[in-house]
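Dumping the structure here so I can ask a few things about it.
All protein chains of the complex are present and in place, except for one that has been dropped.
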Amino acid sequence: MSDAVAKSEREQEESNARIMTGNAATALAAQDAGTDVVAAYPITPQTEIVENIAEAVESGEFDAEFSRVESEHSAMAAVMGASQANARTFTATASQGLLFMSEMVWWTAASRLPVVMSIANRALGPPWNIWGSHTDALSQRDSGWMQMFAGTVQEVYDLTLASFRIAEDQDVMLPAMMNLDGFTFAHTMQPLEKLSPEDAQAYVGEIDIPHEVTSQNPRGFGAFTAGDNFWKFRKKIMDAMDNVPEVADQAFDELAEITGREYDLVHEYEADDADLVIVGLGTLAREAEVAADVLRKEHDIEAGVVRPILQTPFPEERFTEAVGDAEKVVVLDRSTSFGRGGIVTQDVKLALDQPVASVIAGIGGQNVEWDDMVDIALNAEPGKTQWFGGDL
Amino acid sequence: MSTQSEGALVPALDMIQIRWHSRGGQGGMTASQLLGQAAFEDGRQATAFSFYGAERRGAPLTSYNRIADQPIKLYSRVSSPDMVVILDESLVDIQDVTAGLDEDGIVVINTTEPDLVDHDGRIVAVDATSIALDYDLSVDGTPIVNTPILGAVARTDAADIDTVARVIEEEFGEANMKAAREAYENATEV
Partner (left out) sequence: MVLGVRHMLQEAGEDTILVIPACCASVIQGVYPYTAFDVPVINTAFASAASTASGVEMALKHRDEETNVIVLAGDGGTTDIGLAAMSGAMERRHNFLYVLYDNEAYSNTGFQKSGRTPTGARTSTTPTGRKGEQKDIDKIVEAHDPEYMATSTSGYVQDLRDKTAKGLEADGPAFMHMLTPCPPGWRFDNGQTVEVSKKAVSTGLWVLYEKERGGEIEISRPSKSAFKNPDSVTDYVEMQDRFSTASDVDLEFLQEQAERNIDEYSQYLEEEVKA
């Protein structure tokens, strides 16, 4: 047994170090950020988020309005309405729930409202499946929501706070989707350091929506608009999206000043001198770091991992820089676009000037371990889409 | 720290991996979370997670822990456990409970018949069901075996009994803590 410092419960309450699931960390981040209004509908594997918020609100620990709405479509409509009235808002869903919510997801972005939503990524049916896949979130990538993907419980806590900070920035004013893999992450306990609510709220700042709906300043929102003006609204969103990488970098710098933890638009592991780079989102790509270690040690291959933290807008420049001169690029893609192959692969292909090996892996509960990833990295063929479990 | 028999392939794999076999409603998931909490309080890195279909009482459910000194990068289901914990002996017949466990691995099982499990290595057996009933621990008619079984797990390198006892007492009270300690004292080794 290592030299250990046992922590009594009292000591723990006084310190900010905890161990908890990705879902619990998400709920905690929403609370620490000073969210004012939550409306949510339960769906596996997100239910713990909603339940923890319910408990914290009922105990008085979390001072927010909380509505147990009757569907996801209503959940997004409700937080959208609250956000329009200048409240800090949060909701969470997954999979089918996100798709049922989709119309309002788009409505919220085009309304330029900085709602923050967590997605415990889950496969879409039929057939019914409750395990991880990124297709749900990525199906909304055109909507105007920025999207980040976390890989550890610490990351999901920190990045959820950052989501509020970035979304509410006057140069962005767009909603933010924070993604965590269902089950392998959402339900997995890992240690984290939290911020005090005071520090978290100082970091996020005061919410100030310029287009707040208020009788003090009566204006109409979203009314009929014709062709000479409609495109201007769309261009504004496009421009705001272009600001996200810079604002995110700044938000990460500010967070580092408070916590000492550094974040980047793209997370690199041993990618500097890598000849082979594995690309992926979330926990799959983090496990790939072990595969990279093994490839170096056992197979004499200089391998590394590039894991985008920000996926929408896709940080092309940073990503290309991270991949560098790697000869072989293997995408572990936990998503599918029928007719286009893996969704993450599309962004990777657009950014790079070389054939990419795309491997659809780990969807719907398919177990992909570090040693599988070693085999995949060795055998995947550039220029092709292959399926783990089938081709590989 | 004890891991696979030849030592870890790379430092990132230097860890203890535990797989729990239970049925929905028996507290297998909670047991893995309590173990994770205990490891954390001992200053170690830990993960805890479960794999189950939609919630159904009685359906087999697998839970996992990984415990290490450095941050754990594995999220996949454990296929080469160092330890297997079985909360319900009826699972031995219907599941390959020792899959991936080599002869250096440990089996911890709730049973009165340690011979039930086909394993050449160390078996820690405890009648957790009886202990649970002795301390009146049950939910909706099902005995709570997870807290006593955690006591048996503390007989191995995976956990320290004092930390486990404290975590259990804080979460579930004195009776559960005593059940865990009794299991720790009375578990038999094969």
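Order of writing sets the chain letters: A and B. Residues in each chain are counted from 1.
Simple rule for what comes next: a residue touches a chain if its C-beta (ideal position, glycine included) is under 8 Å from a C-beta of that chain, and two chains touch if they have at least 3 such contacts.
In this text the structure is predicted, and so the values were computed from the model without any measurement.
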Full-complex contact with the absent chain, from A:Ala33, A:Val50, A:Met148 or A:Ala271: A:Val50
Contact partner of the left-out chain, one of A:Phe100, A:Phe185 or A:Tyr203: A:Phe100
Touching residues on subunit B - with respect to the absent chain: 25, 53-57, 140-142
For subunit A, the residues touching the chain missing from this view: 41-44, 47, 50-51, 54-55, 58, 68, 70-72, 96, 100, 125-128
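Convention: only the chains that are shown with their structure count from here on.
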Subunit A and subunit B: spacing of chain centres that average the CA atoms, whole Å: 32
Footprint of subunit A on subunit B - complex, ascending: 1, 9-13, 33, 36-37, 40-51, 53-54, 69, 71-77, 79, 157, 160, 162-163, 166, 170
In the complex with subunit B, residue positions of subunit A that touch it: 1-9, 12, 19, 21, 44, 128, 130, 152, 181, 183-185, 187-191, 283-284, 286-287, 289-290, 293-294, 297-298, 365, 367-370
